[in-house]
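Working notes for the structure below.
In this view, the complex is presented without one of its protein chains, the others remaining in place.
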Amino acid sequence: MQKKMIIIGIVAVLVLAAVGAAALLGGGSAQQRTTVTEQGSDTMLELMTSLAEEFYHSQDSVQVDVTGGGSGVGIEALIRGNVDIAQASRAMKVSEIASAHANGTDPVEFSVAIDGIALIVNQGNGITGLTIEQLKGIYNGTYTNWNQVGGADQAITVFGRQSTSGTYEFFKEAVMDKEDFSPAVSPETGNAAITVKVQQTAGGIGYVGIGYAMQATNAKIVPLQADDEAPAYMPTDEDAVYNKSYPLARDLYLYTDGTPDGAVKQWMEYVLSDEGQNIVAEAGFYKLDPDSLQAMRDRLNA
Amino acid sequence: MSRRSREKLYFALFRGCGALVVMALVTIIAYMLIGGIGAIDLDFLTEPPRASNTRGGIFTPLIGTLYLMGIVAAFAIPVGVLSAVYLVEYQKQGRMASFWRIVVANLAGVPSIVYGLLGLGLFVYFLGFGRSLLASGLTLGVLVLPIIIAAAREAIQAVPPSVREASLALGATKWQTVRHHVLPYAMPGILTGVILSLSRAAGETAPILLTGVAFYMSGTPGSVFSQFMALPYHIYAVATQTISGMSGNLMVYGSALALLALVIGMNIVAIVIRKRYREKYRW
Partner (left out) sequence: MNIDLSNMTKGLRPFRARPGARRELEGLPRALLLIITLISASTLLMVAGFLIFNSVPAFRSIGLAEMLLGTSWDPTSHIRAAFGMLPLLAGTFLVSILASLIAIPVGIGCTIYLAEIAHPRVRAFLKPAIELLAGIPSVVYGLFALLILQDWLAGIFGLSSGYVALNGGIILAVMMVPIMVTLSEDAIASVPRELREAAYALGATRWETMRSVVLPAALSGIVAAIILSIMRAVGETMAVLMAVSQTPLLTLDPFSGVQTMTATIAIEMGETAVGSIHYSALFAVGTVLFIITLIMNTIADLVMRRFSEAYQ
């Protein structure tokens, strides 16, 4: 009886370990694909995952692993040579490029999609528009009630992103004028978290990539004015995003180490292909305009 | 209030506490079950995730978790059990012995995120494994080591000295005694510890977050130096990075249910082994 138990137990453990080991070896031989590793922006996670999935089925020699963490995480990993590609929702900083060169990495920038960061509020919120100045006041803690910016008497609950986020950095540059966020801004780890929390919170406001704002059900996008004089624009307004008259329009980037070749190039070609750009649109972001697209394709073949 | 009725009152209070704890267990499992049971079928277990992890199955994360358990087992079982053998059979009682005891007890209390920091600094950067299965597996291996050592030590200590004395009296060496007489008797106890620690490793999220888990992979890891998907992180990622996941979709509850089934299943096996073992041997 005792022996039987021991044997059963040992077998159970060995089977588990063996499944792991065997699958590891078997998996290695069954799949001859080259792996491209990509890390960075959480805003681009859904987009890149969709692209990676379709790419996987479109050919049989390359697979792409996508990891989040934030644009800063991806850029840092690229600098250290830990990943093939960094996905970033902001451009690399001068300091980061210098650090890359010091580490023997030569980052090459590719715009792959256009995003308009959307300011979303709860569906029940009566606010009809905000200026960048008001937005800054909300995020630095000057305004704590919606009636201070033309809304109803209700406390503002502010959702932002964690500091590793490219959206956080971009927002800080474009809106905060280098001022600090109020500590009351809750640093969420993803666009989805912000969207859902704004949906649940009556006085909530948050900034998310347009692809996420489009999926929101109980939240609406607030039109933004660059200043009191300027007209208000929505991030859903394609023209305003393309010509950057929407104040929070931005490019989404992939960074490679040097001009890509081999598997990385194959993947980049797919992202910049018409098929890839259609997936960009399906994910709720904007395709590159034809001129930029051509420029990126040329850069790929430089 | 009479002494009897006071006793009744207090006892009712304590019963209430017991009921509350059971309710918590039942509520959590019920929510996962109701939310996720609709997702569980063969396809869910054998299909990779699709549409940004919002549809499809959990094949890739499940395989990643099994790989991790394999690496943890390969590292932590031999190291843990042999350490316990040394501590019980070879280490002389005294200052050194109580030092080891304190070290193991303290290791068990270190927060998992701190092990993540160790894994990031040591395995990912210093030893250059990168963000990989190996780095995460070893990090988790170090994390469960104290559990295995404690369980194995307790099991070996429970083998009565008379067994050893009889073996030694017949001329067996110390190592032969340990191998042929002590370890077989201690095996059920060791096994319980091993299974519990593997289930702990399967459920840990924070350490792998820092050391190598990926949000999405089209295929399974090619080698121990590949990144991987893992079930617990998959739950976290789907719940916080996709709107449908954070609204509680089938995918997220289904993944949670699968992880619960894996972990609770292993726990039940461990409990059963221990129970049988306790009934079997009363020294």
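Chains: A and B, in written order; residue numbering restarts at 1 for each.
Here is the rule we use: a residue touches a chain if its C-beta (ideal position, glycine included) is under 8 Å from a C-beta of that chain, and two chains touch if they have at least 3 such contacts.
What you see is a predicted model; the values in this text were computed from it and never measured.
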Out of B:Ser136, B:Thr177 or B:Ser226, which touches the unshown chain?
-> B:Thr177
For the chain that's not shown, point to the residue among B:Ala135, B:Ile243 or B:Leu259 touching it.
-> B:Leu259
Residue of A:Gly204, A:Pro223 or A:Gly284 touching the missing chain in the full complex | A:Gly204
Positions on chain A where the hidden chain makes contact | 2, 69-70, 72-73, 76-77, 79-80, 99, 155, 157, 159, 162-164, 172, 178-180, 183-189, 197, 200-204
Go through chain B and note every residue touching the omitted chain.
-> 3-4, 6-7, 10-11, 13-18, 20-22, 24-25, 28, 31-32, 78-80, 82-83, 85-87, 90-91, 100, 102-107, 109-118, 120-122, 125, 142, 145, 149, 160, 162-163, 166-167, 170-178, 180-181, 184, 196, 199-200, 202-206, 209-210, 232-233, 235-236, 239-240, 246, 248, 252, 256, 259-260, 263-264, 267-268, 271, 281-283
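Definition applied: only the chains that are shown with their structure count from here on.
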Centroid distance [mean C-alpha coordinates] between chain B and chain A, Å = 33
Give every residue of chain A touching chain B within the complex, in rising order.
-> 1-2, 5-6, 9-10, 12-13, 16-21, 23-24, 27-28, 31, 33, 35, 37, 42, 45-46, 48-50, 52-53, 55-56, 63-68, 77, 82, 189-193, 195-196, 212, 215-216
Would you pull the chain B residues touching chain A in the complex into a rising list?
-> 50-53, 63, 66-71, 73-74, 77, 130-131, 133, 184, 187-188, 191, 194-195, 198, 213-224, 226-227, 237, 240-247, 269, 273, 276-277, 280
